[in-house]
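Every protein chain of the complex appears in place save one, which is left out.
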Amino acid sequence: MKTVKVGIAGAAGYTGCELIRLLAMHPHAEISWLMTGKTNEGRRLHEVFPHLRGVPDRVFQALEPASAQGVDLVFLATPHGVAVSIVPEFLEAGCRVIDVSADYRLKDPKLYEEWYEKKHTAPELLKEAVYGLTELHRSALPGARIVANPGCYPTASQLGFLPLVENGLIDTDHLVADCKSGVSGAGRGANVDFLFSEVADSMKAYGVAGHRHLPEISQGLALAAGKPVGLTFVPHLTPMIRGIHATLYGKLIKDADLQLLYESRYQAEPFVDVMPAGSHPETRSVRSTNTCRIAVHRPQDGDTVVILSVIDNLVKGAAGQAVQNMNIMFGLDETAGIGRPGLLP
Amino acid sequence: MKTVKVGIAGAAGYTGCELIRLLAMHPHAEISWLMTGKTNEGRRLHEVFPHLRGVPDRVFQALEPASAQGVDLVFLATPHGVAVSIVPEFLEAGCRVIDVSADYRLKDPKLYEEWYEKKHTAPELLKEAVYGLTELHRSALPGARIVANPGCYPTASQLGFLPLVENGLIDTDHLVADCKSGVSGAGRGANVDFLFSEVADSMKAYGVAGHRHLPEISQGLALAAGKPVGLTFVPHLTPMIRGIHATLYGKLIKDADLQLLYESRYQAEPFVDVMPAGSHPETRSVRSTNTCRIAVHRPQDGDTVVILSVIDNLVKGAAGQAVQNMNIMFGLDETAGIGRPGLLP
Amino acid sequence: MKTVKVGIAGAAGYTGCELIRLLAMHPHAEISWLMTGKTNEGRRLHEVFPHLRGVPDRVFQALEPASAQGVDLVFLATPHGVAVSIVPEFLEAGCRVIDVSADYRLKDPKLYEEWYEKKHTAPELLKEAVYGLTELHRSALPGARIVANPGCYPTASQLGFLPLVENGLIDTDHLVADCKSGVSGAGRGANVDFLFSEVADSMKAYGVAGHRHLPEISQGLALAAGKPVGLTFVPHLTPMIRGIHATLYGKLIKDADLQLLYESRYQAEPFVDVMPAGSHPETRSVRSTNTCRIAVHRPQDGDTVVILSVIDNLVKGAAGQAVQNMNIMFGLDETAGIGRPGLLP
Partner (left out) sequence: MKTVKVGIAGAAGYTGCELIRLLAMHPHAEISWLMTGKTNEGRRLHEVFPHLRGVPDRVFQALEPASAQGVDLVFLATPHGVAVSIVPEFLEAGCRVIDVSADYRLKDPKLYEEWYEKKHTAPELLKEAVYGLTELHRSALPGARIVANPGCYPTASQLGFLPLVENGLIDTDHLVADCKSGVSGAGRGANVDFLFSEVADSMKAYGVAGHRHLPEISQGLALAAGKPVGLTFVPHLTPMIRGIHATLYGKLIKDADLQLLYESRYQAEPFVDVMPAGSHPETRSVRSTNTCRIAVHRPQDGDTVVILSVIDNLVKGAAGQAVQNMNIMFGLDETAGIGRPGLLP
């Protein structure tokens, strides 16, 4: 079986080290180089991430697409705004690209500019990029040169809402996604707001006025609905390291056997687990795995449906889904390297 | 100034020890006795709660209303189902009662039976009991013999929804309360589900099919609305010790200056703090305090209003509001003993 | 390559579910049955541990050695005191046994009786049992019928002290092991002391007067020293799920290049990682792995040596070391199934 040679740019953050961990265990992938920003340039992998002693040591190189030659695939886990300009260079160097940052997710360059406060300089690539929510765009992945890997909130929220929206069962003008995220979603930058002493033993909402994942979720749901949707998205910061818990609310406009609907929709999906009726998935049940666990509720048999959808933000919400997409892009078994049971407790 | 003599029944749980802490600092209260169940009967306060060394030591007595004579007020922090039968005995002994358990909250004995799976044996006292959400029933407190202290979720949720519901601004058929609670809300009983290794670093919803606080919140909002309401209530267990974060969603049916509305409604309230527009209150900002902090949002100026309401579940959600009610019942300054700033970090 | 058929008794606790996780990923092991105590008897694996959905479902059987036939190896993860009597039955049924509980660790039955308050009814098997600290007794494992898998504190402490003690470098009359453990070490029983609200955001020592792991550590170090040792062992409960951090103190009586000593002693060991001089291993760096990370310090070049030794209590401190021992017992690659990098953050 062939081996995919990969490079990771932006390898010193949480998504970066998760990619290294997953790819180190992958039977058909080989990491050729690690690139990073100024802070960690020149440092050794084992120094920055002692937990990876055992994995072959490497030196973090400067972020230079020119030195990317010789790999089949580049994972970009760079801060938002970096990929816009370097993706074209990597493509030119003959690499395929999975961008785990947000730069190629929004199809409309105006939306990108509005939410990321930066002009998108490669609008034609925006069109070309395949949005890598695997369960929605699997068929487009084998031929893709560039995959825009979904955000963590968008993955949990879209997988949760899709069966309802695709089947026109709920009022898409008044969707509510109340989402809770572990702190690793905020990244590994020096920031007072995410100090242990600031976020432990506490909880808060943030970005209620507008969070960058709002247009991304709306774009995906609109595609599924065939029309624009109205979504209220409220993210919350929760004192846990990993995990996203999306609690999704919709008003039913048609009747259906919801449990059956979800089970059918995701029957063939290796990484979506529809739980038995009445379940309450815990985020820890997917810790370290690429699985999205979903439970379907209709309290008091009323007209409000409540979907509970949990993922590990660094795996199915980032590095794991990226590897899942890589597997499909390169004709490998979709579960290769990412099919292990989760870590609990 | 007079001193209120109090007894605490059910004093060995979290609400019990919080009552002891608050009353020990109260300038006009004196604890006469502590009663408890079998597990801790005969043990000393300092043995069960070493953090209270410094507060006068006492022995936990058996739970016997007959020995209650001589106190002005009894706080009941017993497990649900106990107060039903012992409240009448305490009243007979000449004490007034604040029941921090759920037994006297639901006005309709059938509802109580449905949700607590036990017949209510004192329906006439249900009628008499004043529901102690101070900000809603303050005027009835001075003359009350029995006060039913609200639950933690109901306190945060009702205070958050009240201004909208009282003014007919939202569609009361489709209210959503997505609530997150710290683990102390589950009490101090031996239960695998609340072990550190089960709930740390994880999050989950629970009771989506129906939680006992649902009819309590609905009852309060219906009273404010003047008609029945439709509420979807989803509680979540969060890895923090104290704190409730209620994220409340409603569909606006009339326009109004919501920020102004909330500020006016709660202007005179010593324990409700409406934050500046655009705020995101953290649960830790009310840790150890009796304050409810509220922020009002209307994302993208759409027709969905989002209210963020946080309390400390053991203070404003239990022991603190009980002391607030005591203060009013006995003609003391409403803030006596509970007006200190919160503990952070 | 052959497949080892295994059974797990005591499979519904933390060590049990960790064994299931590790064995499910093992290329040469197959789980034949799961046995457990009354609480979970008859329940399905997926119901008790939803995170293991994906692993083949099974029903927890009653704990009956008679039904053990047909497996090569039984892992016992039962509460202390159970293995004493059922190990002989499993042996009789023709199975080899790895006892992860404490019942076969202390060679002297009087010591067992003193510390576990129960007479040991199989003293001849105590003699036969191989103490499964792999790095110390590897050569005895291939022929062993019964392996007494070490405790978590003893694993971290002995691996940390061994090179010093084996070489007579420190005063063995005054050893100090100050150890910190995550809460999962206390097991999955219903116990108020280990509720989230009791142990989160706090730390305490326990068992200072005498903890059951004290004679176990002493026994191992005495064997290495060739004479009795004097050990002060103070365990601490730490608000983390997994992990043991042993901080070990000894007074040097001979000079030596300590860093070199440790590197040489563990050079060939796949699961002991001596870190570069000056390091401070974090418990999270070994989370989910079978590795023990050790750092050697001699502050201010004085005569006190400080060894830092970290493990994951459920892996190298329990289930992982058990699988490592199984690998050796059955002639498999020692790292089979347990060689993956750790989960961080």
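First chain written, first letter: the chains are A, B and C, and each begins at residue 1.
FYI, contacts are C-beta pairs under 8 Å (C-beta built on N, C-alpha and C of every residue); 3 or more make two chains touch, one makes a residue touch a chain.
Just so it is clear, the structure is predicted and the values come from calculations on it, not from any experiment.
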Residue touching the undisplayed chain, where the options are C:67, C:304 or C:335: C:304
Option from B:162, B:177 or B:241 whose C-beta touches the chain left out: B:241
Omitted-chain contact residue, chosen from C:245, C:316 or C:340: C:245
Missing-partner contacts on subunit C, residue numbers: 174, 176, 178, 180, 182, 197-198, 200-206, 208-210, 230, 232-234, 236, 238-243, 245, 247, 249, 251, 278, 280-284, 287, 295, 297, 299-300, 302, 304, 306, 308, 310, 345
Positions on subunit B contacted by the hidden chain, ascending: 14, 17, 21, 24-25, 49-55, 184, 200-201, 241-242, 273, 275, 279, 281-282, 284-289, 291, 293, 314, 339-345
Sites on subunit A contacted by the missing partner chain, in the whole complex: 14, 182-184, 186, 188-192, 194-201, 239-241
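What we mean here is this: only the chains that are shown with their structure count from here on.
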Central subunit by CA centre of mass proxy: A
Whole-Å gap separating subunit A and subunit C, where each centre is the average of the chain's CA atoms: 36
Separation of mean Cα positions, subunit B and subunit A [Å, integer]: 39
Shared-contact residues (touching 2 or more other chains) in subunit C: 14, 184, 200-201, 241
